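If you scroll down you'll find the structure; I have some questions about it.
For this depiction, one protein chain was excluded, whereas all remaining protein chains were kept in their positions.
So, subunit A:
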């Protein structure tokens, strides 16, 4: 028996599609598109967007040198698309001149951000030839000798995001240099290691020639350097690439001595080496000249963290995309999700970082590497630092963390994302950074008051990871950025973020400087990040997003008001016995809340 009322939940569409009057039809459809400075219209065309949620929608598509914009003409439903061309990984022709069937001729566009777009065009007169060629050209500018859009636009912001990270200042904040660690400029011309930053922190005892000898034994010259030091116990997180052990089991006395110097710096009994890879992969790497630290490193212990490589992660996310776009898997959702292994990979990355953080907070120095030390290593060091150091949990501190551990240490953003490059099947592409942001999101879910920033920041970061609108994520390493004058010629994403900070703040943030966060890396406590991975599906979209954001904004205002009043109170009443005055930011810890305790380590290892 057919139900006379709509099948329950067709209503969720309402937020996405609002009806508009016939009047607006007469207006030029694409007139209201606001373009960025330097953005130019390339072509527009009548087309049909084959929306997986609303069916075929007639409208007009506009291609600029920055975006693909679509708006429907239909009065009943307003469908709009605004996609930065940077998010496109592949453009294909769909159907041929002789294809039969409605809407079978057109363009099929695969995006990097978990969606596909299909447009149908008129079959006669090669109607898609020009739009296909232009889209192909501007979506992949580097393959066509064109500049990335970040070099074309020059949006002005009140803040200069390029100033957010200054390596020396960051080391100083950590208490460096000190009598055990020094800052070296040995790499100022990228001669020691062309994928490292120019400023490095190394053991005080090791001389420049020691560093050079160690570099010869580490893949791509990525020697062990300090990422973070624990203020009290002086234990450090050191990162590097794999040792060049090879099939013959080569040794390098300098490398062995160097690692021992690192251990000595805070009198750790053992230096723990976390090799992010599964042990079989580490062994297999010997065949190509790599490998891992063997028994000759007497004062070190080696732990494999079993995290899979970039190819496995890429395939896993691809599987996830298959079950959420265009249609979400309904009948066996949880077991399908399980079979993508995405959450399991997230779990392994998180639990690896927990082990690193735990080791360091108990006073033992650690060394982290994988093969090249720019993917899994970056995930582990940055997540461990996020757990250990509350500074990185602030809005600005988080930017520093990304600038430092990812951008400056040569996570190959250009290769992993494929900015402006047409080669969609490039085996170097991988969502390693997306996975890191996912891990951060999991942490913010588990510790709702520990992060100064909100989910919107994470979404914004991922959007501009692809957009090519900002210079932040362009190129593979600092030397390439210098060469292309990124800091001079493009704008930093942090300029945008820091000029509208209130949009990215978590009203419930409670700074607790000494606190180490140990998330629970158990499948039971991990969730799929639905608001990112399934955000294009209007039926799944989290409800009432805008009122919630509005309410949070009000709460932020209320908090500011509160802090202002508090300050006034403190000024007028300087008596230290005043309870309020004693707890400026942690006002919440009133009598009813037990004192915050460190969450216990709960990792099924």
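Worth pointing out:
Here is the rule we use: a residue touches a chain if its C-beta (ideal position, glycine included) is under 8 Å from a C-beta of that chain, and two chains touch if they have at least 3 such contacts; residues count from 1.
Please note the rule applied: contacts and distances are computed from a predicted model.
A chain of this complex does not appear here, and its UniProt-recorded name among "Nuclear transcription factor Y subunit C-6-like", "propionyl-CoA carboxylase", "Myotubularin-related protein 9 isoform X1" or "Translocon-associated protein subunit delta" is "Myotubularin-related protein 9 isoform X1". For the chain missing from the display, the contacting residue among A:312, A:328 or A:459 is A:328, taking the whole complex into account. The chain not shown here touches subunit A at positions 1, 3-6, 8-9, 11-12, 324, 328-330, 332-335, 337-338, 343, 446-449, 508, 510, 520, 522-525, 527-528, 530, 534, 539-544, 547-548, 551, 555, 558-559, 561-562, 565-566, 569, 580, 587-590, 592-594, 596, 599-600, 602, 604.
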